[in-house]
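Everything on this sheet refers to the single structure shown next.
A single protein chain has been omitted; all remaining protein chains appear in their positions.
Think of it as A and B in the order they're written, each chain with its own count starting at 1.
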Amino acid sequence: MTDRNSRAWVYIPLSMMALFYLVPMFVMLNTGFKSFDEVSLRTMWDLPSSISFDNFVAAWDALAPNLWNSVRIVVPAATISSALGSLNGYVLARWRFRGANIVFPLLLFGMFIPYQAILIPLVDFMKNVGLVGGMWGLVIAHVVYGIPITTLIFRNYFATIPASLVEVARIDGAGIWQTYWRVMLPLAIPSFVVALIWQFTSAWNDFLFAVVLTDNTAWPVTVALNNLAGSQIIEWNVQMAASFMAAIPTLLVYIFLGRYFLRGMMAGSLKE
Amino acid sequence: MQSIKGLRWLTVVLVTSMVIMGCGGDEGTDETTTTAAAGGEMTGEVEVFSWWTGGGEAAGLEAMIGVFATEDPGIEFVNSAVAGGAGTNARAVLASRLQANDPPDSWQGHAGWELIGTYVAADQIESLNFLYDQEGWLDVMPETLIPLISKDGDIYSVPVNIHRANVLWANPTVLADAGIDMPESFDDFVTALQTLKDGGMDAPLAMGEQWTSMHLFETVLLATLGPDDYNALWDGSGSWDEAGVTTALENFATLLDFTNSDASALSWQDAGQLVIDGSAAFNVMGDWQEGFFREIGSVPQEGYTWAPVPGTGGNFQFLSDSFVLAKNAPHRDEAIAWLTVAGSREGQDAFNPVKGSIPARNDGDRSLYGEYLLSAMDDWASNTVVGSLTHGVVANDSWKSEIDTALGLFMQSRDVAAFQTALVAAAAASPNE
Partner (left out) sequence: MQATGTERGTRLSRKPRLNPVRMKGGAGLLLLLPSILAVLVFVYGFIGWTARVSVSKWKGLLPDYTFVGLDNYKNLAADPRFAIDVRNTAIFTVVFVLGCLFIGLGLAMLLDKGIRAEGFYRSLFLFPMAISFIVTGVVWRWLMNPAVGDRASGLNLLFENVGLDALVNRWHTTPTWGIAAVALPAVWQMSGYTMAIYLAGLRAVPEGLREAARVDGADEWQVYRRVVLPLLRPVTLSALIILGHISLKVFDLIIALAGKQVALDVPSIYMWTTTFDGYFFGRGASIGIVLLVSVAVLVIPYLWYTLRNEAEQ
């Protein structure tokens, strides 16, 4: 399997697929760098005659406050749901109690529900507890609906940790909380990476919850982007620049942490 | 070692997130400090909800907000516009908020059954008779409009503009090259389309996504039935299973044969662009299309021309955007101040030239409006006025949504009989009441 012909059979399809993955990105950036006069359906594959950052400046002007809102919503949402998930995962993997076999599937099922089915009760509930409008209502929604997936990630991971470690801690007299804090948590970093990335992406890209739970001072970037795209004259160049800008944080996360994400995903199955 | 490093990293994340949320809290308090106003004027804020987020609509709204800022400098205008375009739209957000008793102070609604059948029926908005008396609006608002925003003698909204739905837009060069005049009757229209098609133009009638086909449908309904029978369909005195309706549906099907196959992928602007480019000769769209034509630099009578949709001459099929006052509005006084501006001559003359519509009031300053809008003002004053289906005037939202489904199915099947059966059922299930 080392002769050059067979290598080519690996690289050729890979490169072709790479092209397929890059084409939409190319269109987004190519159009984003064009001036409005140059944008036309007929010439969408032509390169811009000169690189113009005007669209990105315009998009930044429109989106900057909302980008900041997104950060303020997504960082706590991802962190808290990951923290809760790690606690749940630890308990479900390590502690036996009545009903555990029911609790876990019940929690898990929450990750599959179609959100339309819970939208109106959600708004009603948030209104009744006084959390509609600001960011906290949205953070809580992201946290709660993130619990099933983060729990799953951590439970699967903790289940692979040798019992001897936990036993040692127990013999040392550590209670449930100390065992979690001193033994399990430090080991769980790979899972944290997976859970945080996952929650960061999903909360960042959320539109549905944001549009019903926040008011216009707290809107995250997805809602602002939608408003930009809903305008009468469709300024494709600005839209593309804005779309790209809204995607930058999650893209960066994947580009720089993607390795750890994959590694974390594989960690469980590779350990033993 | 590894794990300790990791733990530190986690701590950093946690701390950072707390710091960030902390910042949020600080800014929050900053925002609540009230804008100090001069001379004991009204202070506070008013939240106004609309789906005007871009183009002429947003610019028009901004212009009206500008007038508001001059009149009531102490009130902060909170613009909660959510785009309707990309699907998950403004009205769903509004419905959720109303369900949760969290209404904005004032919001946008189309005059007609969209308003009466939804918000009035659900007791969500306040009667505005006091404001009409106070501002003398009954003298300046058209008599045809008041019944459409009233129930049991109570007036429920402040209309800011009038749009015309039954307009046929055409490319004069394409028509001249083919030796065609602007068609006046429905038969002329079909003949013209056939001539163009025979001359090699595959799709002489440009159309866009599904709601634009409903827009075309309502104009064909009016063209075929005339205003009296058209109105009768909506007020319950006429029946949907009559032969006249069958003819209208067949006429609609005839027109569909001349439309572009990629219609469902185009916005109404894209469809208008086809006319300007000469790829198509005609487009049926409301007169906001004129605003788009001007924005892309086309000139009236050179780049485009217009006439009532063939068969609807002498009729003005209209729609009107209006603003309401929420029951239990969190900022009632400020909301009334906003509505006062929205109904004022200054407010409407600031809004409409930019939005590309004519003022709802009949005393607009004619010098501010262009050629098309002046012709629309004249027609509005002299024509028979009927309401639009697509834009909320003649049918309540439930009825309209069932018609939309029936129409969508018809676009797939082209089965006239099934379409008519579905329309009869829709009328029976969700009449205006």
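In this text, contacts are C-beta pairs under 8 Å (C-beta built on N, C-alpha and C of every residue); 3 or more make two chains touch, one makes a residue touch a chain.
Remember, it's a predicted structure, so these values are computed and weren't measured experimentally.
Only one of the listed residues, A:A18, A:V57 or A:V168, touches the absent chain: A:A18. From the options A:P48, A:P65 or A:G110, the residue with contact to the chain not on display is A:G110. Of the listed positions A:S52, A:T160 or A:T217, the one in contact with the omitted chain in the full complex is A:T160.
Touch with the chain omitted from the figure is made, among B:N79, B:N231, B:S264 or B:N432, by B:S264. Contact with the undisplayed chain is limited, among B:Q210, B:N231, B:N362 or B:N432, to B:Q210.
Residues of subunit A that touch the chain left out of view are 1, 7, 10-11, 13-14, 17-18, 20-25, 27-28, 31, 41-42, 44-45, 84, 87-88, 90-97, 99, 101, 103-118, 120-122, 125, 141, 143-149, 151-153, 155-160, 162-163, 166, 170, 175-177, 180, 194, 198-199, 201-209, 222, 225-226, 229, 236, 239-240, 243, 246-247, 250-251, 253-255, 258-259, 261-262, 265-266, 268-270, 272.
In the full complex, subunit B touches the hidden chain at residues 86-89, 91-92, 95, 98-99, 117-119, 121-124, 209-210, 261-265, 279, 397-398, 400-402, 404-405, 407-409, 411-412, 430.
The criterion applied here is as follows: only the chains that are shown with their structure count from here on.
Centre-to-centre separation between subunit A and subunit B, using Cα means, comes to 36 Å. In the complex of the two chains, the subunit B residues touching subunit A come out as 2-4, 6-7, 9-10, 13-14, 16-18, 20-21, 23-24, 28, 31, 47, 51, 53-58, 78-86, 88, 92-93, 96-97, 99-102, 267, 269, 288, 291-292, 295-296.
Only residues 71-72, 75-76, 79, 83, 119-120, 123-124, 126-128, 132-135, 185-187, 189, 192, 196, 207-208, 211-212, 215-217, 223, 226-234 of subunit A touch subunit B when the two sit together in their complex.
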